[in-house]
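Structure below; questions to follow.
With one protein chain removed, the remaining protein chains of the complex are shown where they sit.
By written order: A and B. Residues from 1 in each chain.
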Amino acid sequence: MTEDTHDETLKQETLERILRESREIRGVSLWQDAWNRLKRNRTAMISLVCLLLLGLLAFLTPLLPLQSPIDKDLNNRRFLAPNLDTVVMGSRPGLKFEGGTLTGELEKFRASIAELEAERLSTEDPERRQELQQTIDARINVEHPFNQMWNELGPLSWWMCQLRVRLFGDYAIPSLFGTDKLGRDLLARVFWGARVSLIVGIVATLVSLIIGVSYGAIAGYFGGTVDSVMMRIVDMLYSIPFIFVVIFLVTFLGEDSVKARLDAMGIDQITIFYIVIGAIYWLTMSRVVRGQVLSLRTEQFIEAARTVGASPARIVFRHLVPNVLGVVIVYLTLTIPSVMLFEAFLSFLGLGVAPPDVSWGLLLNDGVEALSIIDVYWWVVVFPGGSLAATLFALNFLGDGIRDALDPRMKNRD
Amino acid sequence: MRDLLSYLFKRFIWMILTLLAVYTVSFVLMRAVPGNPFSGERNVPPAIERQLKARYNLDAPPIQQYFDYLGGIVTDFDLGWCMGLEDYSVNQVLAEGFPVSATLAIFALVFAIILGVTAGVISAVYRRSPADVALMAAAVLGIAIPNFVLASLAILLFVFTIQIFPAGGWGTLQQIALPAFCLGLPVAAYIARLSRAGMLETLSKDHVRTAFAKGLPKRTVILRHVLPGAMLPVVSYLGPAVARVLTGSLVLEKIFALPGLGSHFINAATQRDYTLAMGMVLTYTVLLFVMNTLVDISYAIIDPRVKLQ
Partner (left out) sequence: MPPEIRRGFVVFAALLTVFAVIWAARMDHIPPAEFALQNGTDPRTLDPHRATGQPESRIIFELFEGLLRMLPDGPPDPETGLQPLTPQPAMAESYEVSEDGKTYTFHLRDNIFWTDGSPVTANDFAWSWQRMLHPATACEYGYLISEVAYAEEYHNSIVNVGDHVEVELWDRPGETPSSDANIQHFPRGTMRYGTLREIVKPPRPELPEGSSDEAQESAELDWQEQWVYVVDVVPEQADGSIDWEAPASPQRFAASPAIAAADEAVERTHGVMVAFGKLGGAEAVDERTFVVRLENSVPYFLNLVAYYPLFAVNRQCIETYGAPLWTKAENIVSNGPYQLAFRRLRDRVRVEKNPLYYKADQVGMETIDFISLESQNTALNMYETGQIQWVTDLPTAVLQELKKRDDFHSAPKLSIYFYKLNTAVPPLDDVRVRQALSLALDRRQIVEEVTKAGQQPAYTVVPPGIAGYKSPQGMPENVQRAQELLAEAGFPGGRGFPKLSLMYNTSETHRPIAEVIQQQLQNNLNIKLELKNMEWGSFIETVQMEQYQMARYGWVGDYPDPNTFLDLWVTGNPQSNTNWSNPEYDRLIEAAAKELDPATRMDLLRQAESILVTELPIIPIYFYTSAEMAKQNIEGFAPSAQDLHPLQVLRYRSKPSPESKE
C-alpha cells in the first residue's frame, strides 16, 4: 500500500516537473523566434527604423513647420530650384493676410470672433444668442485662415496645425526640394503626398493580402477540382478589362442616389478606391500562395494536424498560412510601390485623390511631364521619385529580412 | 506524348470556356459603362445617331447583339469594324499592331533574360560579396523606378546627352533599342531577384552537395545541376510577364511614339470602341492562356517530378 502511494507521488512529481518544463519551453513562439532572428539582421533593422520613421513623419506632417502644400504662388515662385531662402507662412500677397503672415491673420480672425463672442455674451435675447453662435460656428468653419493653407483638415490634423503655429509661428522650412509649376513647395507636397500614398499602399495591399491569401490557401489546400475551378476563375479575372470595371464603378458610385446611400453607410470614395485596388491585386497573390500551399499540404506537420482532427479551416489558417508568409511578404513589398503608382493611373480615370490633395504617384506624373530637354526641372522628378525608390528599398530589405527570419530552415544558420 | 496531348486538349477546352466567360463579362461591362462610341461634343440629330448605331448593329436588342457578334467571332474570327478608328477592322488593327509589339517584346525579353539570369547567378554564387550587393541594389532600383520616369531619363541621356538613339518613332533597329531597354529593365530586375533566390535554394539541396563532393568543377555543377532547378520560379514568372509585355505598354508607346497594341486598349476603352476593346481583351486572354500553358509544359520538362495534369 505504502509502496503504491510512494510510487504514485513519484509519478505525480515527474509529471509536474515535465509540465513545468514544457511550460517554460513554450515561451519561444514562431513570431518571437523570427523577431529574434530579424533583430540580428542589420540592414533589415535599419530599413524597419527608416520605415517607422517615415510613417511617423507622415503622421506628424501637420505638426512640422512645412510650407502650405496647396498654396500656389504663381507670380513669383514657379519652378524654383531647391534653395535655402526663408519663407514666411502666409506672405503671398494674393492671400491678403493681415501683416503678410499667418499668425497676423489668425490674430485678426480671433479678434473678430472674440468680438462676436462678446456680443453674444452681452445679449440677453436667447434667439439672438443662438443666431450669433451659429454665425461664429459658420465663420470658423468657412473663414478660418487655415482653409487657405490646407485642404479639409480632419480634427486631429486641425489640432496639430494649431500646435504647429503655436510652436513655430510663421516659420517654414525653406523650399529644400524646390517648387513645382504652379509655385507650390515640393517638400511640403512630398510629405503630404506620403500620407496619402502610404495609406493607399498599405490598406490596399492589406485588402489584396486578405483576399488573395485566403483564396489561394483554400484552393491549394483542397486541390483537385476545387483548385482547378478556383484557379480558372482567377485566370478569367486576369483577363477582365479592369479599366471598364473602374469606369463603371466611378460613374455608378458617382450617381447621387448611390452616393447618398453609401455616405449613410459611412463608405466614402477612398474606401471604394482601396477595395478596387485590392480587388485587382489579389489575383497574383492568390496564385503565389496557392503554389506554395500545394507543395506544403503533403508535408508531415499538416498530416499530423489532420490526424489529431484539426478542422480544415484551422489547418489552412493556423498551419499553412504562417508557413507561406515568407513568400507572401516578399511579394507584398513589391506590391506596395506598384499600388502607389497605380493610384495615379486610377486618378486619370477619376478614382483616387482629387486636387488639391496630392500623392506620390501624381507628383511623379507631373514631374515627368516637366522633364524636357529645353529646361531640365530635375527636382520635380528626383525628389518624389527618390522618396518612392527609398521607400521601396527599405521595404525590400525588410521583406528579405522577414523572409529569412520566418524560414525555419534558416533557424540554426549563421 | 499522350499525356501532353490530353493536357493540351484539356487546356484548350478551358481556354474556350474562359474566353466565353471573359467575352460575356466584358460585353456586359462595356454596355453598362456610360457613353457610347458616338458621343461627342456635338450632339448629332437622333435620326443620324440611329443610322450610326445601325451601322454597327448597336440598335439591335442587347441579347441579339451578344449572339451576332459572338457568331461572327466563332465562324470566321471576325471581330467586326472598329467604332473609333472607322477605316479599320479590329482584325486589321491587331494585324498591324501585333508585329510591332511582338518585335519590341522579343528584344525586351531576350535582353531581360540574359541580363537578369546572369546577374542572378553571379550574385547567388558570390553571395554577400560586394558584387552581390551591388547587383541586387540595382535590381531593386530597376523595380523601384517607374517605367515612365526611366524612359524620360533614358531619352535625356541617350538621345540628347550622348546622341546615339533617335527620339522616337518606329522603323529602324536604332529606334527599338531604347524602348526595348526600358521595357526590359524591370523584367530583368525581377528575373535577377527570382533567379538569385532560386539559385540559393537549389545550392543548398542534397544533390548539389553530392555533385560538389564528387569533385565536379564548379562551372559544371552550376550549369548542369543548379541552374535548371533555379529557373523554375523564373519560368513561372515569365508566363504572365510575356503576355503583359506582348500586349504592350501604354506609357512607353506614348513616350516613344510606337504603333504597338498597348495604347489601343486604353483608347478603345475611353472612346467606347466596343469592338476594338473586345478584340484586345480576347487577344490578351488567348496570349495569357498560351503563355501559361507553355510555362506548365516547360515545368514538366525542366523538373522531372512535375506531372502535367
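Simple rule for what comes next: a contact is a pair of C-beta atoms (placed from the backbone, for glycine too) under 8 Å apart; a residue touches a chain by one contact, two chains touch by 3 or more.
Only a predicted model underlies this, so the values are computations on that prediction, with no experimental measurement involved.
Could you tell me which shown chains are touched by the chain that is not displayed?
Contacts of the unshown chain, counting the full complex: A, B.
So one chain is hidden, and I want to know which residue out of A:L64, A:L182, A:A279 or A:A390 touches that hidden chain in the complete assembly.
Residue touching the chain left out of view: A:L182.
Can you work out which residue in A:I173, A:L209, A:V234 or A:I247 touches the chain that's missing from view?
A:I247
Which of these touches the unseen chain: B:A102, B:A131, B:L200 or B:V290?
B:A102
What does the interface between chain A and the hidden chain look like in terms of residue numbers?
Residue positions of chain A that touch the missing chain: 70-72, 74-75, 78-79, 94-96, 135, 138-139, 141-143, 147-148, 181-183, 247, 250-251, 254-256, 347-350, 354-356, 369-375, 377.
For chain B, which positions touch the chain that isn't shown here?
Counting over the whole complex, chain B touches the hidden chain at residues 33-36, 39-52, 54-55, 57, 81, 84-88, 92-93, 96-97, 102-103, 106-107, 110, 152, 155, 159-160, 163, 166-173, 254-257, 259-260, 263-264, 269-272, 298, 300-302, 304.
Here is the rule we go by: only the chains that are shown with their structure count from here on.
For a test of understanding, state which residues of chain B touch chain A in their complex under the given definition.
14, 17-18, 21-22, 25-26, 29-30, 32-34, 137, 140-141, 143-146, 148-149, 152-153, 156, 160, 204, 236, 240, 265-266, 269, 277, 280-281, 284-285, 288-289, 292
Sort out for me which residues of chain A touch chain B in the complex.
By the definition above, chain A touches chain B via 232, 235-236, 238-241, 243-245, 247-248, 251-252, 284, 291, 334, 337, 341, 364-365, 367-368, 371, 373, 376, 381, 385, 388-389, 392-393, 396, 409.
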